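As you look at this complex, bear in mind that one protein chain is not there, while each of the others sits in place.
Note that the chains take the letters A and B in the order they are written out, and that residue 1 is the start of every chain.
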Amino acid sequence: MTLIQPIKRPSSLAQARYIVSENRVTFGSFLLFFALVLLAIFGQAIAPYDPMASNAAVALSPPSLAHWFGTDDLGRDVLSRVLVATRLDLGIAVIAVVLSFGLGSILGTCAGYFGGWCDRIISRIIDTLMAFPLFILAMGLVAALGNTVENIIYATAVINLPLYTRVVRAEILVRRDAGYVEAARLAGNGHLRIMAAHLFPNVLPVMMVHISLNMGWAILNAAGLSFIGLGVRPPTPEWGIMVAEGATYIISGEWWLAIFPGAVLMLAVFCFNLLGDGLRDLVDPRMRT
Amino acid sequence: MLQVTGLTKHFPVASAGWFSRGRQSQALYAVDGLSLTIRPGESVGLVGESGCGKSTLIRLISRLLEPTDGSIVFNGADIGQISVGKFAHSAERARLQMVFQDPSDSLNPRFTAFDTITEPIRRLGTQQDRSRLRQRATELAQQVGLPPELLSRFPHQLSGGQKARVGIARAIALNPTLLILDEPTSALDVSVQAVILHLLADLREQLNMSYLFVSHDLNVVRLLCDRILVMYLGKLVETGPVDDIFNRPQHPYTQALISAIPAFEANPHRIPLTGEPRSPINPSPHICRLYGRCPKGDEHCQQVAPTLQPVSDYHQVACHYPAPLS
Partner (left out) sequence: MISSPTTATSVQTSLLSVRGLSVEFRTRTGIVQALENISFHINKGETLGIVGESGSGKSVLALAILGILDQAGYVTGGEILWSQDTATCDLLKLPEKRLRQLRGQELSMIFQNPRVALNSIRKVGKQLVDVLRCHSNLPRSRLKARALELLASVRIPDPQQRYDAYPYELSGGLCQRIMIALGLACSPQLLIADEPTTGLDVTTQATVMNLLKELATEQQMATVVITHDLALASEYCDRIIVMHAGHVVESAPTHLLFSQPRHPYTAKLIAATPEPHKGFEDLVPILGSLPDLRREDLPPCRFVGRCDRADETCQQEELVYRQVGGEHWVGCWYPLEE
């Protein structure tokens, strides 16, 4: 046998191009996502003004050519603050989701695969977590651990844990007795390998949707906590705080302080929701034809 | 080569059983004190209907399930004692492989055909080198009649017959001595079935393997096997060479099974099995499992459960009144 046919895999770029061409909405959400990521990275650099610089002279001025989003009560440029806040909000959401996804996947996979006592203990812990209204729990955690950004991340991660654990556990349960798992055992895979290399990758497509939706929720969560005064402290620019501070000014007519950060917040959450579906298409091999 | 003695598997059943029996049910006797042997190079057929326990039996033998009792001796080693988790790493794992029934279910949807076929080699073999793996994969693909271009495809891009071949290639990748085939052609069309059956026959000669061929299709079993074991509700009811079983079946169940096979000739004489099978939950050890459905059956069948008794050289039947059809 001299000439071995090289085994070609279709390139990821070709696949992505196919998916994107099929679904304009997904493509749009991808673009938006990249824009948000760019903003998170370069926000500081492209902001026209220093987000912390106050200028009493132009306080509370409506949107104009000089200040596209207007200025707040201390004369700070709202646009700059919104741009810079992207990094913080996105950062909190991403880290929190990564943490809870990581831990939740491990717990869920063990619970689903081994069953028995492992499942019972993990499920009871998760049930306990879920017994609390999650937002209140987050508030409590931040209040107890201390009013810092780190603790918002941990709190958000903890209250999202049940979602991932339960979904992963359910998906693993469905696939645990599949033929290919038995075949994997016959091929000499131990428990750990089967969980990590055979079962979990099949669960990933479903999780992609959950991760993306959860990301939107995590952003809202972080903003919500800051809205009520926990976590992020002024003068740090953050969408939630800005909405909270701007809320008091809506009645007096200065709508731009709350609306703009609120709108960008909404846009970000919207983007992640759409992204979930698109990601699932990309990751699930059944869609690749 | 394979010696199974008194193999038993109970599944604890908490609440009401299969047929809504009372709450005192305790265990489902999927396999009950079963013994069999397979010699090197032999092809043994295992027939029985759904619920008879053949899936459980082959999973016990191939060490995917823990037995409740009994011993499984393979190549001299008592593999029944090694736990499922540990057996995956033992030396005997490569020697005992299985081809699954549903090709769609037994291939990991995220693995290409190449990944699937080379998985056993990567885990249990010594070759890790990428190019050697590719070479071996191509060899195996050709051996099973799979065009090598298809190796980079995912299962959903392959036809039923192609998936079946991938499953077979994976199973023979490490040259096992015993290959268990769990209804390998039942999910395939008649035209593809013929090809796969020929393939299996050829492979057996080429690689000098023994087969344990499980099927409900007696016609197929007849073609590939030297010896047949007939199973009913966890026990073997008749065993013997292919010709004996087909031409001179002596157990009422075997007779019913053979008469039920549809054939191209006019309606053969049908032997009815009335009613539903007995419950496999906590079965009484004194009553024959077929009692109630059997066209024969009397007091004696209710008091003493029959065991396998020889009726001729290699032919054994578990019945108090074995008799060939007139």
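To be clear about the criterion, a contact is a pair of C-beta atoms (placed from the backbone, for glycine too) under 8 Å apart; a residue touches a chain by one contact, two chains touch by 3 or more.
Remember, it's a predicted structure, so these values are computed and weren't measured experimentally.
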Shown chains touched by the chain that is not drawn here: B
Which of B:178, B:203 or B:220 contacts the chain that the document leaves out: B:220
Options B:38, B:169 or B:257, residue touching the unrepresented chain: B:257
Contact partner of the left-out chain, one of B:1, B:73 or B:194: B:194
Subunit B, residues in touch with the chain not shown (by the definition above): 18-20, 49-51, 159-161, 189-195, 197-198, 201, 216-220, 222-223, 246, 256-257, 260-264, 267, 270, 272-273, 275-276
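Heads up, the rule we're going with is that only the chains that are shown with their structure count from here on.
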Centre-of-Cα separation between subunit B and subunit A, whole angstrom: 49
Subunit A residues touching subunit B - in the complex, by the definition given at the top: 1, 4-5, 7-9, 178-180, 182-191, 193, 198, 201-202, 285-286, 288-289
Complex interface listing, subunit B residues touching subunit A: 59, 62, 64, 84-85, 88-89, 93-94, 97-98, 100-102, 105-112, 114, 116, 119-120, 123-124, 131, 134-135, 138-139, 148-149, 151-152, 154, 156-157, 167, 170-171
